[in-house]
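The complex appears here without one of its protein chains, the remainder shown in place.
What follows is subunit A.
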Amino acid sequence: MYHKLQKRPIETLEQLHHDLQLAIELEFSTLPVYLSALYSIREGTNQCAYTVIRSVVMEEMFHLTNAANLLIATGGSPAINNPEFLPTFPTKLPDGETWFEADLQPFSPAALRNFLKIEMPADLAKADDITIGEFYVGIEKGLETLHNRYGPALFPADCHDKQIAHKYYYGGGGEITPITDLDSANFALNAIVAQGEGVPEKHWNPTQPFPLGETTGIDSGDHQLFMQPRELSHYYRFNELLLGYRYVQGDTPDSGPTGPAIPIDYRQVYPVLKNPQPENYHAFGAIARLDTEFNLTLSLLLDQLHLAFNGQPDILVAAVGTMFGLKEKAQNMMRVPLPDGSGHHAAPTWRYIPIDKRPGAC
């Protein structure tokens, strides 16, 4: 129901809620992409790459929570546990980025190039290509329009306590701040854009050197927003992995990273299927069962997130355990070579199973 971005300025509350629901789907749709690569890394190897991808995943969940809180704060209800919530991979991202598709694939240079497209800053993208950051700018403008019309009533007081509080979420992502007015709403949106694309800067010159200055446009923004250690935005963190070197002071986006080498060993990766489909496992009952187990855990997670974002935030405590279960089940699959001689290993298909289709349902 929320599949495509409608290309129009946001003029009504309904349109705002539509786009915020889309934002939640957008943030979640990056997770199967990143987690497929992350979990394909053999345990204990490629620690640097593992940490970088994991930190981005944490921040995507943080973005999802910010978008959901804004939806809740303006009187909406996130819809998370339904088959339409998750795209089928390969997929175009739900915010209307038509110029590439996101793939599920093992950790590899190809995966990193795919990540770079997802996190492309508007300043680097071609003029016609919409980016995630630009999508959020549209939401910011819509908020302003509606705030001019409704004033503070845009953020009803009885919606403050239904939001997800910081106490449920910290470490590695950012700080959830309650949304009660236009300023706090813009802060939450800005945090998403700043971490993903980098702090937007009108007169940014991509030949301008580091150090990760406040105005170079490639700083993640965590430093200013949350008093956290300064770090690069997602795009440049992934670019470091792709090129195998760190950015250091004096580097520019054009020069690329010239700092210390990052040890990466692509042989220490399970060669999992790219964009696996349920049909790939029809001939292999045991693997199909592992995939179903994974999808049942994923479905439980989406159910829990749905309840948490709809008035029962305490369920997030249990959802954390489910997230660990998801990792365990994904890794269980990825250790298994397909018995077809292809050399590929199994990988989860990331499908939501509705309650009435689950084993044991009547």
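Heads up, the rule we're going with is that a contact is a pair of C-beta atoms (placed from the backbone, for glycine too) under 8 Å apart; a residue touches a chain by one contact, two chains touch by 3 or more; residues count from 1.
The working rule: contacts and distances are computed from a predicted model.
Novice: One chain of this complex is not shown here; going by its UniProt record, which of these names is it: "NAD(P)-binding protein", "3-isopropylmalate dehydratase small subunit", "Peptide ABC transporter" or "Zn-ribbon domain-containing OB-fold protein"?
Specialist: So the chain that does not appear here would be "NAD(P)-binding protein", according to UniProt.
Novice: Of the listed residues A:Y168, A:F187, A:Y245 or A:F284, which contacts the missing chain in the full complex?
Specialist: Only one of A:Y168, A:F187, A:Y245 or A:F284 touches the chain omitted from view, namely A:Y168.
Novice: Check each of A:P263, A:P278, A:G311 or A:P339 against the chain that is not shown and name the one that touches it.
Specialist: A:P263
Novice: Tell me, which residues in subunit A touch the chain that this view leaves out?
Specialist: 44, 47-48, 51, 54-55, 58, 166-168, 170-172, 228-229, 263, 317, 320-321, 324
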